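A single protein chain has been omitted; all remaining protein chains appear in their positions.
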Amino acid sequence: MLELQLLLIFMIIGAIIAVKEKDLLSSVIAVGTVGLGLSLVFLILKAPDLAIVQLVVEILVIIILIRATIRRDLPFSTSGRWFFNTLVTFVFIGVFLVFIYLYIKDLPQFGQPIMKIAQRFIAEGLRETGATNLVSSVILDYRAYDTLGEATILFTAVMGVLAVMRKVGRKK
Amino acid sequence: MSVYFLCLVLFSVGLYCILRKRNLIKIIIGIVIMEYAVHLFFILVGYRMNGRVPIHSPDQTVLDMVDPLPQALVLTAIVIGLAVTAMIAAIAMRVYEKYGTFDITKIRKLKG
Partner (left out) sequence: MAKNQEGMTLIVKTITRLTVGLILLFGIYIVTHGHISPGGGFAGGAIIALSFIHIMLAFGKEVTFKKMNQSVMSFFESVGAIMFITFAILGIGSGYFFLNFMLKGKPFKLFSSGLIPLYNLAICLKVGAGLFIIFVILVLLKIPKKGGEK
């Protein structure tokens, strides 16, 4: 699993550059490296469906963020209580990490999942649904309500974007 | 177990970005990074060592596949994440048009 850890370190470095960079366009492109690294990680972790979707969605995210970023100025102000704010942030993240560590100790070891439900999907999925791709059979047959909810959320997001960006505004 | 820790570090970078930065675009970037970390965590939990891709092949009897259930959940979550990111970007563009800045403290002052 050495390649997995190397890719994760690459993604963390990309994320730190995206956070610390002062130019907004460079920052958005650094987020692109994080997403493409995530696509490779999905491929290593035996999830080719997710790799395809993540690759395409990452390109769309970059296009949307560049559209929001381009030809805008950058108000980069470091005034205010710099030390106090940073200290509070790190204390919060530390407390959060402690609680997450207490939770992660109870998880099964990496590489040995429990798979109580998935055993039935794997054993009976081909006979019950006829679909060779088990992910497809899960999202469209066993758990189709998830897909219905996803379609609803996508429609709501389209309506929300249209309502926020519409041309006819109120006149004062 | 170290893989879980690296995934958490990625999450913490996004959390730091949201809590500390003042630029709206930086906040969107933090949300996107946190979202990637959560998707990665789901897939890491469902991974089986030396497992196979959850797709049947014609001559196959041993069923040592990785868990298909988290992959199905994350597949919908990625597309929802894209829609939510577009929504936040639209709101940020509208805020920039109204106030002329991405700085959240100045936005709060101008609202008054």
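Quick notes on this one:
Each chain carries a letter (A and B) given by its place in the written order, and its residues are counted from 1.
Keep in mind that, in the parts below, a residue touches a chain if its C-beta (ideal position, glycine included) is under 8 Å from a C-beta of that chain, and two chains touch if they have at least 3 such contacts.
Computed from a predicted structure; not experimentally measured.
Checked against the full complex, the candidates A:W82, A:Y101 or A:F155 give a single residue touching the omitted chain, namely A:F155.
Within the complete assembly, B:I55 is the residue of B:V9, B:I55 or B:I104 that touches the hidden chain.
Checked against the full complex, the one of A:L4, A:V19, A:V41 or A:I64 touching the unshown chain is A:I64.
Mapped onto chain A, the footprint of the missing chain covers residues 48-49, 51-53, 56-57, 59-60, 63-64, 67-68, 126, 129-133, 135-137, 139-141, 144-145, 147-148, 151, 154-155, 157-158, 161-162, 165-167.
Although one chain is not drawn, its touching partners on chain B can still be listed: residues 53, 55-56, 58, 75-76, 78-79, 82-83, 86, 89-90, 93, 97.
Throughout what follows, only the chains that are shown with their structure count from here on.
Rounded to whole angstrom, the centroid-to-centroid distance between chain A and chain B, based on C-alpha atoms, equals 2 Å. Every residue of chain B that touches chain A in the complex is listed here, in rising order: 1-4, 6-10, 12-17, 19-23, 25-26, 28-30, 32-33, 36, 39-40, 43-49, 51-56, 63, 65-69, 71-76, 78-87, 89-94, 96, 101-103, 105-106. By the touch criterion given at the top, residues 1, 4-5, 8-9, 11-12, 15-16, 18-19, 24, 27-28, 31, 34-35, 38, 41-42, 45-50, 53-54, 57, 60-61, 64-65, 67-69, 72-77, 80, 85-86, 89-90, 92-93, 96-97, 100, 104, 107, 109-113, 115, 117-118, 121-123, 125-126, 132-135, 138-139, 143, 146-147, 149-150, 153-154, 157-158, 160-161, 164-165 of chain A touch chain B in their complex.
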